[in-house]
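One chain of protein is taken out of this complex; the other chains stay put.
For clarity, chains are labelled A and B in written order, and residue numbers in each chain start from 1.
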Amino acid sequence: MTLFDAIVAPGFFANGPVQTALLVGGGAAVISAAIGVFTVIRGQSFAGHALADVSSAGGSLAFLVGFAPLWGFLGIAALAAMALEAVGLRRARERDLATGVVFGAGLGLTALLLHFAIATRSSSGAAISVMFGSIFAIPSGVVLPALAVGAGGLILLGAIWRPLLLASLHPDLAAARGIRVPLVGLLHLLVLSLAVTLSAMTVGAILSTALLVGPAAAAVRLTRSAGQAVLLAAGLGLVACWGGILLAYDSYGWTPGRPWPVSFFIVSLIFALYLLSGLRRPARLREA
Amino acid sequence: MTDPMATLDVEQLSVAFPGRPVLRDVSFSLRPGEFCGLIGSNGSGKTTLLRTILGLQAPSAGTVRIGGHSGAGRRGLMGYVPQKIGFETEMPLRARDVVALGLDGARLGLSFPSRVRTRKVEEMLEAVDAQAFADQRISDLSGGQQQRILIAHAMIRRPKLLLLDEPLANLDVAAVADIVHLLHWFAHEEGITILVSAHDMNPLLGVMDRIVYLAQGRAATGRTEEVVRTEVLSRLYGHHIDVIRVHGRVLVVAAGAADEIPIAMERHPVHVCEIP
Partner (left out) sequence: MFASYMINGWIVATIIAVVAGAVGVFVVLRGTSFAAHALPIGAFPGAAAADLFGIHEIWGLLIFAMLGVLGITQLGRRQRRDVATALTLVTLLGLGTLFLSLSGHYAQGVFALLFGQLVSVSRGDILPVAGIGLLVLGTLAARFRPLLLSSASPDLAAARGWAPAQLDLLFLGLVGLTTAMALPVVGALLVFSLMVGPAAAARSFARRPAQAVALSIAFSLGTLWAAIALAYVTDWPIGFFVGSIAAALFTLSEVPRRFSRTALG
């Protein structure tokens, strides 16, 4: 058995669900990394987390009614993004409280919808799927729409790139140049909701924060330009995602009958990469 | 009365927030190349005045004209250096990139390499003497270095008016002297009108042509010698103020109200405003 066979269990690349997983997961990693860089810079990780949590209601609705989770996640996440921006301008402490409580209600709604989905349609795996992802169970027909969502997000991000950078650097500087800062903030959240959609399908609603923030935070530490940060983050995200899928596939043979969850591998790889990025501290040159 | 030569013309400007007036009837005008200090203690309305001039705050009365334009048309004629850029995290943006954003940050889309842009950025970096650290991250720079980059960012589109909000706060003595020297150069050599806000006027004494002194929401404006006098400031504050000149420095001291509080600090004198 060659080294390659040891790492990649046989049949990996030929496996249908694996191919779907690689494509959707890859798309999720790229768009999450790209917008994640801005989310980290702007200090809006909590908003990303809240968005992801609340999108779970959309996913559960999809399970209940029987349409593709992609649209469920997307619809609710987009609505939540707009609500967040509307709430967003108040004092940080109050905002966190309000966000947390209102989205707690959203999670409660998820509980209810999942309950119905499990009871009426006997999809007992619904809770796992929605909250922790079901990347191997994605129907191949969803791949194109998913990649389209990801591509759409990237295009939108490219369009607002410069104003978003300037507004993130200092909102007053941007406003003085005529940039509509609240609009730019809203568009950032909307692209974030697109990313959340894909990452929720990949690793599930609650874990999608890892995909959004982990590779981005690692890249921001290591690079000097936003463009480089996006590229590096995408690379790290792809490594974690594809590596996780590979390990999950391999794990079929470890504890017989029960493979380990993919999202566990992906999230753990992201965490490991983040920790590694902390090891390299670039020397800071400061004038006296 | 509008001065046709004026770069900045502020006429009877009043700004009020719900429930409290901040500025009342402020009027002054500045010509090209003039260096003006906007002096007042914290909370006196300096930032509000700057933001109103910039168009970020709507006045309740009065007008602001820059180069004759009063509406959105004045935007392109101004450069702005805000008070403090606080970075939440390491910002992946080189100093050079920040300067470039000054040129095209408001345009949609990604920025593609352009020789014209690179040349303009280099010119500005040279003008503010920032080439040594141009490739470092903006968040890794010292306060003085960041200020120079922000000035370059504001100046790269060659505005007629440069507004700076407390650029000297939190800088050490050497950095203060550097920045003042740089700003003076822009005013003197390039004919840019400079409006700098500060709570301590002393670092600016040597270069200020005019002063706008804010207290109690009102302003005393004119040449420094005319304004920084006991009679003028006492009238402005509404009670007795002593202006003391010591070793070429100015101390503004309040006396009266509940108790006498003369305050003299050697390096960074602070004016005391007794609010009745």
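The rule is short, and it goes like this: a residue touches a chain if its C-beta (ideal position, glycine included) is under 8 Å from a C-beta of that chain, and two chains touch if they have at least 3 such contacts.
Here the structure is a predicted model, which means the values were calculated and not measured.
S.K.: Touching the hidden chain in the complete assembly: which of A:Val8, A:Leu79, A:Leu107 or A:Leu186 does that?
M.R.: Touching the chain that is not displayed is residue A:Leu107.
S.K.: Check the options A:Phe38, A:Phe63 or A:Phe132 and report the residue that touches the missing chain.
M.R.: Hidden-chain contact among the options goes to A:Phe132.
S.K.: Return the single residue from A:Gly150, A:Pro163 or A:Gly214 that touches the missing chain.
M.R.: A:Gly214
S.K.: Counting contacts across the full complex, list the positions on chain A that touch the omitted chain.
M.R.: Residues 40, 43, 45-46, 49, 53, 93, 96-98, 100-102, 104-112, 114-115, 118, 124-125, 127-128, 131-132, 206-207, 209-210, 213-214, 217, 255, 258, 260-261, 263-264, 266-268, 270-271, 274, 278 of chain A touch the chain that is not shown.
Simple rule for what comes next: only the chains that are shown with their structure count from here on.
S.K.: Using Cα averages as centroids, what's the distance between chain A and chain B in whole Å?
M.R.: 42
S.K.: Note which residues of chain A are touching chain B in the complex, please.
M.R.: Per the stated touch rule, the residues are 37, 40-43, 158-163, 165-166, 168-170, 172-179, 217, 219-221, 223-229, 284-287.
S.K.: Could you list, by residue number, the parts of chain B that touch chain A in their complex?
M.R.: My answer: residues 51, 54-56, 72, 75, 78, 80, 82, 85, 88-94, 97-98, 101, 104-111, 133, 135-138, 140-142, 144-145, 153.
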